[in-house]
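One chain of protein is taken out of this complex; the other chains stay put.
Presenting chain A:
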Amino acid sequence: MEWIRQRLDKIKEPFAPGKKYEKYAPAVNAIDTFLFTPNHTTQKGAHIRDAVDLKRTMITVVLALVPALLFGMWNAGYQHFSQLGEAFTFWEALGHGALKFIPMIVVSYAVGLGIEFAFAIFRGHEVNEGYLVTGLLIPMIMPIDLPLWMLALSVVFAVLIGKEAFGGTGMNILNPALTARAFAFFAYPTYMSGNQVWVSEASNVDAISGETILGSLAAGDNVSYGMMDMFYGIIPGSVSETSTLLILVGALLLILTKVGSWRIMLSAFIGAAAMALIFNALPAMGVTGNELTNFPWYGHLIIGGLAFGIVFMATDPVSAAQTLKGKWIYGFLIGFLSVMIRVFNPAYPEGVMLAILLMNVFAPTIDHYVIQSNIKRRKKRIQSATAQVKTTV
């Protein structure tokens, strides 16, 4: 390690302040600080600091994503082979998925980090770690067969328009990963919806029924999967959103490390359950529902991208509500609206993407009203204090 350190110091020399390549220092620093936590000491303020930093926080989220990611790879292969009716082993399934999925991750990171580095040099600040998570999330929420150039274009849109245009990490209004998905969804609808895209190479074979559960429900068809299959995630869908079980494992890590807000997760699941329960109650009120409204409420929680969106994207601290009370409201409305969009608008079988993006936009408004109540309390206190003075005088 000592040797690497010395080499790094040598490499960094021409990038020091006042030297020839000073401008490009953020790029070198990003690599350096990836290998070593720097030797910076506190200069003002508190002399000691917490062990946590943004890198650690972001890497924790990446770790939480790993179970769902590995399962997604395997499931891509499993869906492919089982729909074709071919015999296959566990490793063949994983290999098939990996061959498809790893290039997506590479493209996402290469394009996204390229833009991040360029902006860091241009703006003269260090590279923020937010993209470590975003870059992994984007391929995870796309169909497995999405052409790589579409993926790259979605990443460019998400990072440039969704994030850097607003001032970079910490300033964006919309979740960048969902911005990428929404871009792809509206720009290339044929690659992002229907019953041909969810199973790897399904379009080559006519006989495959690669519909997602939400797709079949919206079409009024019966679902051929059992509840436990849905919970384990052995169903067609975007790469890594199918396994509610492994998403919950990730959620557990996020909650235990206090990196993800349990308030948002809990309230979002409550919101989704509440909306679904209302729909379930329709027949009792004399309204005949359809397949979607009659789908049991616990089913709504485990199908589609709902769990993935709630756990990994609704909890993005930058685009979520920032106050504690706000987080409860924000989460509840995401769950509530997700199921509502699912049921009312069959053109968008999965509502969680739109629900989160919509609530991203309203999160500052929610915070505003939460903070207003604090301000009102303070102003009231001044009034009662001045009133007291008057009575004593």
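One rule holds in what follows: a contact is a pair of C-beta atoms (placed from the backbone, for glycine too) under 8 Å apart; a residue touches a chain by one contact, two chains touch by 3 or more; residues count from 1.
Operating definition for what follows: contacts and distances are computed from a predicted model.
S.K.: Can you match the unshown chain of the complex to its UniProt protein name from these: "Nucleoside-binding protein", "Putative N-methylproline demethylase", "ABC transporter permease" or "Na(+)-translocating NADH-quinone reductase subunit A"?
M.R.: For the chain missing from the view, the UniProt record says "Na(+)-translocating NADH-quinone reductase subunit A".
S.K.: Sort through A:Met1, A:Ala87, A:Ala284 or A:Ala347 and give me the one touching the missing partner chain.
M.R.: Touches the omitted chain: A:Met1.
S.K.: On chain A, what residues meet the omitted chain?
M.R.: 1, 5, 33-42, 44-57, 59-60, 63, 126, 128-130, 168-171, 256-259, 261, 317-318, 320, 322-324, 327, 367, 371, 374-375, 377-379, 381-382, 385
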